[in-house]
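What you see is the complex with one protein chain gone and the rest in place.
Let's turn to chain A:
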C-alpha cells in the first residue's frame, strides 16, 4: 500500500469518526487539514534529548465510554472530572454560571459555544501546523475541557480539572484543555493528570491558555500519568497587554515523557512565570522544554526548574528565553537545576537564550550536581539517618519552587508525591 493510499484511508477514518460524533464541519475540516500536513511537519525539538524511536502517534480515532466509578476523586466546589472520554461530573456554582462562566467538556462546548471554541482552539496560543505532534493532536483529539471566563469576572475559588486516563481500555488519550480568560479576569486553575488501569497507552495532553488584556491566570498542575503511559504534554499560553500567566508544573509522570511548556508574551507589559519540578526514577526518560517568548515591549519572563534524578533515569531541562526584535525593555530570567541521586542517573540542564533586541535584561543559571556531602554530614552529625538527611536536602533543593506554588492543596499533594517517590526510588 503506498503512502498516498494510507493517507486517504486515515482521512476517511477520521472523517467517519468525527461525523459519527456529530462534529461541526469546521472542526472536521480542521482535523483533516491537520492530518494532511502531519507527514511534512517536524517533530518538536527537544535539545539534547533523543526520542526518535518513541511511538507517539497511534492512528485511531474511536469513541468509547469509560466506567464512571474509575474516577475516585473527592468532590470539589468548582470542578470537572473526566475519566477517558467520559465526563463524570461538573461542579459549577450557580453564581459563576450567572456571570457567564463556562466549564464543560470540550465537545459539549463545540456544540453549545461554537464561536468561542472555534475562535480560540489552536489559533492563538498554538497552531496545528507547528509540529507533527500538535497536528496529530488536532486530527485525533478525543477528549477535553473548555473553561471560559467572561470579561471582568474574578473567580476566587481554584478551578479543579481532574483528568484520568483510562488504561483499562486500549486507546490513547488525546485531551485538550482550552482556557479562555477575558479582559480583566482573574482565575486559577489546578489540573491533575492521573492514570487508572494497566494497559500501555499514549497520552497526548495539551492545554491552551488565552489570557486577554489585563487578565491574571494561574495554572498549577500535578502530572501523575502511570508507568505504562508514554506521554507528550504540551502547555501553551498567549498573553495580551498587561496579562500575567503563572505556571507551576509538578511533572511527576512515571513513564517516558516529553514536556513542552511555552508562553508567548505578546502584549505590552505582559508577564509569565514558569516553575517546573520533576522527579524521575527507574529507567524513565524525560525531556522538558520550558520556553517564554518576549514579543511585546516591557514583558517579563521568569523560568525556574528543579529536578531530582533517581536510579537509572534521565532528565533533560531546556530553559528557553526567546526575546524577539522589538521587545524593548523586556526581561528574561531562568534557572535550571538538577540533582542526581545515583551514579547511573543522567541529567542535562541547558539554558538557551535567543536574544534579538538590545534593550533587554537577561540572565540564566544552570547546574547539575549531586547531594552536597557537607550538608549530609552536618545533618547526620545530629543523629539524623542518612535516608532522612538525603530527603531533607532534596526537599530543600525543591523547596525554592515548592514554596512558590500558590495553591496550598496542590503544594501539599506535591510534597506527598515527592516523599513517596523518594521513599521508593532508592
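Just so we're on the same page, contacts are C-beta pairs under 8 Å (C-beta built on N, C-alpha and C of every residue); 3 or more make two chains touch, one makes a residue touch a chain; residues count from 1.
As a working rule, contacts and distances are computed from a predicted model.
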Could you tell me which of "Cell division protein", "Fe-S cluster assembly ATPase SufC", "ABC transporter permease" or "Ferredoxin" is the UniProt name of the chain missing from the displayed complex?
"Fe-S cluster assembly ATPase SufC"
Identify the residue among A:77, A:93, A:369 or A:399 that touches the chain left out of the display.
A:399
Would you write out the residues of chain A that touch the absent chain, in ascending order?
372-375, 377-386, 388-389, 392-393, 395-400, 402-403
